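A single structure is presented below for examination.
Note that one protein chain is taken out, while the other chains of the complex remain in position.
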Amino acid sequence: MTARRIVVTSGKGGVGKTTTTANLGAALALRGKRVVLVDADIGLRNLDLVLGVEKRIVFDLVEVVEGRCQLRQALVRDKRFGESLAILPAAQTREKTAVTELQFADVVNNLAAMCDYVLIDSPAGIEHGFRNAIAGAAEAIVVCTPEVSAIRDADRVIGKLQERGLPMRLIVNRVRPEMVRTGEMMSVEDVCDILSAELLGIVPDDPEVIDTTNRGVPLVLDPAQRLGAIYTKIARRLEGEIIPFTQLGTGGFFGRLFEALRAG
Amino acid sequence: MLNRVMEWFRRMLGTPSSSSVAKERLRLVLLSDHLALAPDVIEAMRRDIFDVISRYVEVDEAHSDVSFEHKEQGIAMLANIPILSLRAREPDLGISEESPPKEETSVLETVSVNGHKTDNYGRRPRKRRRRKASGASQTAPAQ
Partner (left out) sequence: METQRVVNEPIESPQIEIHAPAAPVDTQKKAKTRGRAIVVTSGKGGVGKTTTTANLGVALAARGARVVLIDADVGLRNLDLVLGLESRVRFHVLDVLEGRTTLADALVRDKRVPSLYLLAAAQNREKDDVATDAMLALVEQLRGDFDYVLIDSPAGIEMGFKNAIAGADEAIVVCTPEVAAVRDVDRVVGLLGNRINAQLVVNRIRPALVRKGKMLSVQDVNAILRLPLLGVLGDAPDVIVSTNRGEPVALDEASATGAAYRAIAARIAGEDVAAPQASEPEGFLDKLGSFFGGRR
């Protein structure tokens, strides 16, 4: 039983890789999958923070690679999900060069033997940290916002993924339907067109998400959060279900009605 | 706030929305980025251009330059290729006997290959067609 190994990447920083990794992982775990999240952002770790487990870290990825602890010892289980969700934290006081691509791939393969999904949270950029993150992966999710810089960087990253032969799908994050309607923001279709990418999910912009990441509460666990349902849909699509995308920002009365449903 | 009102006015007046401006800018910048990332493709293009042109004229490869330039509506490839002399004519080139002999020029300028779908910069250089000696075939240089 080998897990699916998926890297979540973007090129551009701050578009929602970590939030996506955490929430997608949580959604999969809630559906009964065994999920391990790996933070590949050595030196600037944040996956632990977003999941609210930062106080429970004992060992990290670098210590595993350097043989100072067992892999299982480094995994921090998120008790809210029983045995289904764990995270392998990055080291905070080291640099990305502390781990080679081969070592990283090794760790991911070992994890894959003990769960259903390994989701790797890639750092920003296309340097060593990114190369490590994709070294262990068999597929990729590219996160992009409908803004020029993010799309340009995503395009670069997609090129790198294609060089490695990694199949990828796109999540368009922080869409503001009202701005798409007025032509102030590019649409999801625009983004997919420009990047020639297959769409996996559409996540609308929601400033309240910041609060949930501040508190370390995954969206799927907070019933007040509409975005939780969106990540569940993305998880289901990942599993192979065909779920249509709701057209965001189609305009008019019905457009606003559809937006109110906020399906992803 | 005022900025958004201005955007609304711009839309009403028919000026392109900021998202359509963004899309067009991205199209060009990604094309430019991809070209910069494909030196082997560009080198292959250069070789092919020299090969084609060398069939008609002798060129100074060492002082030649092929580059890409952003124009207002797209990206143009510019080839600046010094011509040293004409080559001897061969019958199967299909050059009409009536076409005037070319003046010796020092530089063949601006062979533009447009990265745009619609051709704003002139014709693409025509592929050489082999024709029977009886048929006339134009070998008008691309502009």
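When the chains are written out, they are named A and B in that same order, and each has its own residue count from 1.
Please note the rule applied: contacts are C-beta pairs under 8 Å (C-beta built on N, C-alpha and C of every residue); 3 or more make two chains touch, one makes a residue touch a chain.
Quick caveat, the model's predicted, so the values are computed rather than measured.
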| item | value |
| --- | --- |
| Touching the absent chain when the full complex is considered, from A:V99, A:A112, A:A137 or A:M179 | A:M179 |
| Contact with the hidden chain (one of A:T2, A:Q70 or A:S149) | A:S149 |
| Candidate in contact with the missing chain, chosen from A:V7, A:L24, A:V50 or A:V64 | A:V50 |
| Residues of chain A in contact with the chain not shown | 11-15, 18, 43-44, 46, 49-50, 92, 95-97, 123-129, 147-149, 152-153, 156, 176, 179, 184-186, 207-208, 210-211, 213-214 |
| Chain B, residues in touch with the chain not shown (by the definition above) | 1-4, 6-7, 18-19, 21-22, 25, 28-29, 32-33, 36-37, 39, 70 |
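Everything below uses one rule, namely that only the chains that are shown with their structure count from here on.
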| item | value |
| --- | --- |
| Distance from the mean Cα position of chain B to that of chain A, given in whole angstrom | 42 |
| Of chain A, residues touching chain B in the complex | 148, 151-152, 155-156, 159, 180, 182-187, 190, 194 |
| Residue ranges of chain B in contact with chain A within the complex | 4, 7-8, 11, 17-20, 22-23, 25-27, 29-30, 33-34, 37 |
